[in-house]
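Yeah, one chain of the complex is gone here, protein chain that is, but the others are all in their spots.
Lettered A and B in written order, each chain numbered from 1.
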Amino acid sequence: MAESPRRAAGRRLQLPLLCLLFQGITAILFAIFVRYNHETDAAAWHLGNRSNSDNEFYFRYPSFQDVHVMIFVGFGFLMVFLQRYGFSSVGFTFLLAAFALQWSTLVQGFFHSFHHGHIYVGVESMINADFCAGAVLISFGAVLGKTGPVQLLLMALLEVVMFGVNEFVLLSLLGVRDAGGSMTIHTFGAYFGLVFSRVLYRPQLEKSKHRQGSVYHSDLFAMIGTIFLWIFWPSFNSAPTSLGDVQHRTALNTYYSLTASTLSTFALSALVSGDGRLDMVHIQNAALAGGVVVGTSGEMMLTPFGALTAGFLAGTISTLGYKFLTPILESKFKVEDTCGVHNLHGMPGVLGAFLGVLVAGLATHEAYGDGLENVFPLIAKGQRSAKSQAVYQLFGLSVTLVFAFVGGSLGGFLLRFPYLDSPSDSQCYEDQIYWEVPGQHEPEAQTPLNMEESDTRA
Amino acid sequence: MAESPRRAAGRRLQLPLLCLLFQGITAILFAIFVRYNHETDAAAWHLGNRSNSDNEFYFRYPSFQDVHVMIFVGFGFLMVFLQRYGFSSVGFTFLLAAFALQWSTLVQGFFHSFHHGHIYVGVESMINADFCAGAVLISFGAVLGKTGPVQLLLMALLEVVMFGVNEFVLLSLLGVRDAGGSMTIHTFGAYFGLVFSRVLYRPQLEKSKHRQGSVYHSDLFAMIGTIFLWIFWPSFNSAPTSLGDVQHRTALNTYYSLTASTLSTFALSALVSGDGRLDMVHIQNAALAGGVVVGTSGEMMLTPFGALTAGFLAGTISTLGYKFLTPILESKFKVEDTCGVHNLHGMPGVLGAFLGVLVAGLATHEAYGDGLENVFPLIAKGQRSAKSQAVYQLFGLSVTLVFAFVGGSLGGFLLRFPYLDSPSDSQCYEDQIYWEVPGQHEPEAQTPLNMEESDTRA
Partner (left out) sequence: MAESPRRAAGRRLQLPLLCLLFQGITAILFAIFVRYNHETDAAAWHLGNRSNSDNEFYFRYPSFQDVHVMIFVGFGFLMVFLQRYGFSSVGFTFLLAAFALQWSTLVQGFFHSFHHGHIYVGVESMINADFCAGAVLISFGAVLGKTGPVQLLLMALLEVVMFGVNEFVLLSLLGVRDAGGSMTIHTFGAYFGLVFSRVLYRPQLEKSKHRQGSVYHSDLFAMIGTIFLWIFWPSFNSAPTSLGDVQHRTALNTYYSLTASTLSTFALSALVSGDGRLDMVHIQNAALAGGVVVGTSGEMMLTPFGALTAGFLAGTISTLGYKFLTPILESKFKVEDTCGVHNLHGMPGVLGAFLGVLVAGLATHEAYGDGLENVFPLIAKGQRSAKSQAVYQLFGLSVTLVFAFVGGSLGGFLLRFPYLDSPSDSQCYEDQIYWEVPGQHEPEAQTPLNMEESDTRA
């Protein structure tokens, strides 16, 4: 069904106007609210008689940069595996994350560093905003190829708010521990995206199935994403923890967990294929599950053996999920999960939350000594027993699932609004709708932004 | 016109002999002049009773490494977008930067750390040398595909000297502030390269136009460069600042500015295209303008809102430049700017210099407190007013433009010397002239290093 030229013209303006509108609003809010904190403000920093070497910058900036690489290179390239959707994968990652960083600085700032009418920012805001962008990109992975950039920006608008509220409830109200975000980032991002994808279900998606695979070099590009995520995950989980032994231990636990998820992924990938050959989809994704699964417990006294075991289990369930669960999710539950975020972030995130319940429940004054204060302050102060902390951890997982389902449903229903830039069923996983693509890569149908009515799909 | 075999043989020897000559000369100069400084010398470091944790290494090396990634991966891969010039883009970046690091260690050393007949080196020399290499690579971007490696090395020989003199005049003589190099690196490198390209103007360049575009995967390779530049730009601008709040604030400002230039680039790219589609050239380049534009003012009390505004403007003018100005520069002003460095480094650099004028002019003792000393030492000591500093900043921009124009012209005229390795008009943007290229990539004309006389083009 052809669009009227006027409607097509209107649709062409959606993306630029939305970008400008969002940028205008965040800029105004920044002008009103955002201020340098005492570590980044010239006058405030020099008020105290502190040594420059005490500036938080030197303890967190290297970790921040590693996280930053993960968000933009890691997530961006991991999704380049699709043969004709590389520009969109890395480009929309870029756009979404850039917006999410600004918007989340405001949302998280209101919840975590709002004093006397202002939000105070420094390297910790940067890390937190990157974490929130990570959750948005996980959700993006579920709907990759099936949504336009306008839809994605609107999704991010909502998701960043829901993320901020959920994080506030867990960390500040419930006193839940979740430094590396097994719950707040991975579980939340995955189920938000999956529910979102469910609502936007396309029964006719097989029209685009021929573009859903990879080509040889797109798989190698995707490995750039995988490897950078794998390498820097120890920095991700340790970036926001207490300094000293906690940060050190978290990095070490994550490092071990990832080695184990890599070995179990290779084992399972060869085992479940008919002919003993390895599947790039598993290696690119499931090998990373070891980072997700210790997101909650990485800062705790998990022990190196515990880290290996956790990683091993995560790689195993993730690979099995890709092989057996993803097809069922699609056929039976009408959830089309392009990148398999349920396998990489959903199940390992939930497993990581349970692991956090277990390890928190086992915490003792003996095992943590005076370091208990840094990991479980409420237990150290005697306000909670370890068992009680475990119950709170479990409750945090439930809260996260509720926020993810409510947010994802809400987002999905809002974005079924027909005049957005959703591609038609036969134009999914195709860069040309949104990008000028160099000639050699021949177009199938030269109808940029002249998408089918999205309401005809519902 | 065929070359005589003897002349062709002579030309083949130019590159290796020049590399050996340059390496020999810098090695001799290193032997005579370069010494470990008090932070890298075993005896000197242990003379003072300092803690190892006070070594400058721990405050600057992580930032240095980020800068190092930008120079070699960032610039190298950003230029890989050309379909048949990837080996040269990344390879000549490698060669030029390696030479520039050595040569600039000497030139900058003479100006900045020459005491008692010796140049003393440590991590700050490494950062400064990388910065100078950055300027050379910006100029390389203007002439990419139209010059041979011998020409490029000779260009670098001259440019490093001009860069060093200009930087010395600005930072040491005029007391101009320019930590992230909006003037000394971006404006200088861009206009040096543009004037250089103007002098080497090729009226017959359309003979090679069919190779000037990208292919699908070369655009993805280029995005590796873009994303690494984008991620690490906060480290670039903050690498050489004072420690403590200044370094922290600079990173934060740059981070915000880049998010805004990304949003404005996506908005403008979709807006100026006929059909609402995004252009990879804009995303790959203009999104980075937010880093350039806060190169001068990033260390100042720009405010987060100021950073967003600056980035927004930079992304906007940069994208508009690619769309509207680059064709005019070529058709009217005979400036062929392969990578559009005028849009990414030139205009945003000049804008960044003006922003520095503004923010310096607004500096008050109240806003900076005791931190004023670290950003504007001359104002803090009462030797200058803020307004006077602003005038000096403006003067610094003028000086930079003069050095860039003089240097670029001089370089261009010297390199029109006919016996160098310039490709013929029909062999531009082609790796095969300089590289053994694997078979699958079929040659057009098997005449390596048998270039047309470059003097026939003048």
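Keep in mind that, in the parts below, contacts are C-beta pairs under 8 Å (C-beta built on N, C-alpha and C of every residue); 3 or more make two chains touch, one makes a residue touch a chain.
Every value quoted in this text rests on a predicted model; they were computed, and no experiment measured them.
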Omitted-chain contact residue, chosen from A:A31, A:L174, A:I227 or A:L414: A:I227
Sole residue of B:V107, B:I224, B:I283 or B:M347 that reaches the chain not shown, by the stated touch rule: B:I224
Interface with the unshown chain - residue positions in chain B: 11-13, 15-17, 19-20, 22-23, 26-27, 30-31, 34-36, 39-47, 52-53, 55-58, 61-62, 65, 68-69, 72-73, 76-77, 80, 86-87, 90-91, 94-95, 98-99, 101-102, 105, 121-123, 126, 149, 217, 221, 224, 432-441, 448-449
Interface with the undisplayed chain - residues on chain A: 53-54, 58-59, 62-63, 66, 83, 213-217, 219-220, 223-224, 227-228, 230-232, 234-235, 242-249, 251-252, 255-256, 258-260, 262-264, 266-268, 270-271, 273, 275-280, 283, 287, 301, 303-305, 308-309, 312, 366-372, 374-375
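By definition in this document, only the chains that are shown with their structure count from here on.
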Distance from chain B to chain A - Cα centre to Cα centre, in angstrom: 34
